[in-house]
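One protein chain omitted, others in place.
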Amino acid sequence: MLNWIILEASSYAAQIDNVILIIALLGGFWLFLAEFVLFYFVAKYRRSRSPKALHITGYDHEHNKWIHWSHYAVIACDIVILVFAARAWYHVKQSVPEHIDEEIRIVGHQWAWEFVHPGADGKLGTPDDVNLVDELHVIVNKTYKFHLESADVLHSFSIPRFRLKQDAVPGREIDGWFTPTVAGTFDVPCSQMCGLGHGIMGGRIFVETEDEHRKWLESATGKTAAIPGHSTGKLASTQGRN
Amino acid sequence: MAMVQPIATRRSATGIPTGKLAMWWLLGSEITIFGGLLMSYIMMRIMYAPWAEAAAHTNTLAGSINTFVLLTSSLFAVLAHHAAEQKNGKLAAFYLWLTIGGALTFLVVKGIEWTNEIRHGFTITANTFWSFYYTAAGLHGLHVIAGATAMAIVSFDCLRGKNLQRVELVGIYWHFVDIVWIFLFPLLYIAK
Amino acid sequence: MTTHVAADHAHSEGDHGHHELSFIQKYVFSTDHKVIGLQYFMTGVLMGVLGALASYVFRMQMAFPGHAVPGFGLVTPQIYNQMVTNHGTIMIFWFAMPVLIAAFGNYLIPLMIGCDDMVFPRLNRLSYQIFLFSALLLIASFFVPNGGFGGAWTSYPPLASNPIYNQTPYGAPMWLAAVALEFVAFLLGGINFITTLMNARAPGMKMYDIPMVVWMIVIASILFMASVGPLVAGAAMLFFDQTLGTGFFDPARGGDPLLWEHLFWFFGHPEVYVVLLPAMGIVAEVLTVFARKKLFAYRTVLWTAVATGVLSFFVWAHHQFVAGIDPRMANIFTVTTLLISVPITEMSFVYIGTLYGASIQLSTPMLFAIAFIVEFLIGGVTGIFLGASGADIYFHDTYFVLAHFHYTFVPIAVIAVFAGVYYWFPKMFGRYMNDTWGRIHFWGTAVPFNGIFIPLFYTGMAGDHRRTFNHLNFPDLARGDLIFWREFSTVSLLIMLAFQVIFFVNFFYSMFRGKKAPANPWNANTFEWVAASPPPHGNFVTLPHCYRGPYEYSVPGRSSDFWPQNEPAPKT
Partner (left out) sequence: MSQAADAHHGHLNSAGEHGPHHPASYYVKIWALLLVLLVISIAGPMLGNKVLTLITAFGIAVVKALIVAAFFMHLNVEKKFVWYMLFAMLLAVVMFFLGTAADVMKYDGSHWTKPSSYLYTEEFKKAFSGGEEHEGHGSDEFDSKALPNVPYGETESHKAHGSHETEGHGLPAAEPRHGT
């Protein structure tokens, strides 16, 4: 639904947009109906046209039904929304696909993203890991599992074009996954308040074809950015004062 | 500033006197305050089994003495209420002072206990168990001080035979402080 | 029955003799509920102006990043964060709550239930004084070294708990202390409201005879009381983290940042209904009077309000769907969140139903009341996107969220408050506000308001995330259409702010020079219109007795279309 505003660039972007569409249709229908009735009443029952008001308690069935059917309508709509929302949620957050092409590690710092690519051997925690600041290189149509951490405060790993968002919590390692479906370069902003530099904390994700990715990997191997104290899953934050 | 009680204060549509009703609502809000703190503590206490080792360094004897002191002072508070019901302001004031004595004893024991613990290095920053220990007991201690102050004020009115219904109100508050301690005692001292 | 009234009367004469009070006694240290109500109102509105000015500064920065803001200067990230944080804090804790609950509650509850004052006048004054002190403390926090707190109004640790991270070693604890003190003030005030309604009602006033706004304010106070406790404890914990260096929220020392998020939102979500319900109550009063119509299904409104309040304790984690909570819990909270749409929809439908067969007079307060329903419906429907876990993955912390809750909070704290002010102004000061200027002010508020936030729904859907100092730092967000709509939103804000000047001029001019109003200018039923305008100390000459519900308008067989609550039924 949102493709015309913002590209759907991951495997589950369309599913999430569908949830949004369903809610927009159901909610929008009731919203417009309610607003229409409201404006209609305001126009129809102006004092000039309706000098004497009715006296209605609203307790008798004849009038009450106009309110009470809304229970059923709302609950029915809620169930539909719930089914779609929970399915999308389960797909994105509660399950990880069986086949994972590569794993990456993401660490939020004040105020930069540290992306650990597994390097040529495809495994994290080996010497050929490629460790970059604010640059994440992935291959289109491959499934990635990420391990998200934070070194200091709360951050939020967000790729709007993937419809992906997950807070990075110090002390926690949170797993998630994505499959980019469109090649290109996209923003990876931090979307949780993380201090002074929150407004400049943004990485870029480079979704590349296999060839491009191989070329990049060759040029990048061995040139790992030195990030002092970068986390390899040891520990996130400590109070600086101790 | 001398102020005349409005008529509103003397009305009682529920049948519960206004002061007492307000006291119940106050206790209701206190329940959620202590509840939030203790629930946070319980969650971490259950999660971190090794905290039992830290809890082993709490002074169960001091805790037990304090429980005894508070229970006894609660008895005095209810006896003060009893005396106030008989319109015996002097006796009520006497029992209130006994209750305040209990509060002071409690604080003295607490002071000795804390001094000892801090001397052994168990400060509020030593680790999170001790942070909870001092925060919960400290918050409770503030309530003890507040209760004792309120009782002192009420006791002077009692001597003059004024506002005897307030003896019951401070009494209820004091029993609540007692109940909080009844839960703090096993949580901080006994469970090891 | 009559003897009671007479007895009350005798007391009121005896108690409130006409001894002259000095200005300070009368207006600064008064224990009179009306003076305290107005004090809350003025303080709240002043803080609201402060919050609005903050929004001017950061909205200008959003639209024209890098340019000096006229009248303020260059906005640095530090100032920006400070403005955003304190805008949120002020608008909720020092504007919406004091005005909606404390000001209207203090002013209206004793008048509407027919007694002479709150049950604890001195507690009431203490509550205001604590509130005032907390407001001053918050303002003072801007002027300490390193400036005020800038970690968002949610103040998530470890950012909020550690000066190394937030860079505001003094601002952050001061901010927290101010918020905690404000809670204490409202706890005291809330106890007073609840006890007053329960015990001090006029004789004859039964449960379903209480005006809706009084019910709503009291239900809101109960909600506040039940939800704020854990956060008060949490504030103490966070304060120790900030000042002593404990580790309640420090993962390296066994703490958990998510604990704070839960403590905060366990309060934070009921808080939404704490401010919503009084606004709903104000609108109910205004709607019935100017529609000359009985409130549709009074009991339904009351019980849906109670149901909303109860449900609001089960939904809080929808603010944390992607915040690192266990994803399985999100399903439970989605169900409860969607459930809350049932009572809210029903309440909205009841209000619309009240207009059926009515005789509507579109006076200024009525325009604001209708605008409240119109706008709040949009705010309510857009909330479903955020309560549904699947959609929230994308919308969380975008401008869509921001636009959604402004579509609820602005109708609540601005539009409904204006409805209430225009409606009760004759009671408060004995004079009318100018209706023509009121209408101009209405259109200048309701229309630009949509101009501010509808574009923000769009930019939010396009991926603008919140609390970002400068969106142009993000290549994908430096798009022409987004830049245009950000500017559009800011310009709308400027227009809306400019129109508020009309309100203030109208307010203060009418206070002294407005047309004199009689005791019951709108032909309303509730007790406050029985008292003189403005009501003297002690409110009523004879404390009223209640004979019927508050919304008996256009009763068949009566010559006048209203039937005050204190008027005895004709002998048959």
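Side notes on the structure shown:
Note that the chains are named A, B and C in the order they appear, and that numbering of residues resets to 1 at the start of each chain.
Definition applied: contacts are C-beta pairs under 8 Å (C-beta built on N, C-alpha and C of every residue); 3 or more make two chains touch, one makes a residue touch a chain.
Fair warning: this is a prediction, and the values are worked out from it, not measured in the lab.
Within the entire complex, contacts from the absent chain reach the displayed chains A, B, C. Across B:32, B:58, B:135 or B:155, the single residue that touches the chain missing here is B:32. Across C:226, C:401, C:415 or C:456, the single residue that touches the chain missing here is C:226.
In the full complex, the hidden chain is touched by subunit C at residues 1, 4, 7, 76-78, 145-146, 163-164, 167, 169, 201, 203-206, 226-227, 229-230, 243-245, 251-254, 256, 258-259, 262-263, 266, 313-314, 316-317, 324-329, 333. Listed here are the subunit B residues that touch the chain not shown: 10-20, 24-25, 27-29, 31-32, 35-36, 39-40, 42-44, 46-51, 53-54, 60, 64, 67-68, 71-72, 74-75, 77-79, 81-82, 84-85, 87, 120-127, 162-165, 167-168, 171-172, 175-176, 178-179, 182-183, 185-186, 190-192. Residues touching the missing chain, restricted to subunit A, are 93-94, 96, 103, 109-112, 124-125, 147, 149, 151-152, 170-176, 196-197, 227-230, 233-238, 240-242 (touch as defined at the top).
Going forward, only the chains that are shown with their structure count from here on.
Arrangement of the chains shown, judged by which pairs touch: a linear chain-to-chain path with two open ends. Comparing chain pairs B-C and A-C by the number of C-beta pairs in contact, the larger count belongs to A-C. Relative to the C-alpha centre of subunit B, the farthest chain centre belongs to A.
Averaged Cα coordinates give subunit A a centre that lies 47 Å from the centre of subunit B. Computed from the mean C-alpha positions, the centre of subunit B lies at a distance of 34 Å from the centre of subunit C.
Mean C-alpha position of subunit A lies 31 Å from that of subunit C. Annotation for subunit B: no residues touch 2 or more other chains. With touch defined as above, residues shared between interfaces to two or more other chains in subunit C number as follows: 245, 247, 253, 256. Put simply, subunit C touches subunit A in their complex at residues 77-78, 80-81, 150-152, 154, 156-159, 162, 164-167, 245, 247, 250-253, 256-258, 291-300, 322-324, 327-328, 330-331, 334-335, 338-339, 341-342, 345-346, 348-350, 352-353, 355-362, 370, 373-374, 377-378, 381-382, 384-385, 388-391, 393-398, 458, 461-463, 465-470, 473-477, 553-556, 561. Subunit A meets subunit C in the complex at residues 2, 5-6, 15-17, 19-20, 23-24, 27-28, 30-31, 34-35, 37-38, 41-42, 45-47, 50-59, 63-64, 66-68, 70-71, 74-75, 78, 81-82, 84-89, 92-94, 110, 152-154, 156, 158, 160-161, 163-172, 174, 185-187, 189, 191-200, 202, 204, 235-242. Those residues of subunit B that touch subunit C in the shared complex are 1, 3-9, 11-14, 16, 18, 21-22, 25-26, 28-37, 39-40, 43-44, 48, 124-125, 127-128, 131-132, 135, 139.
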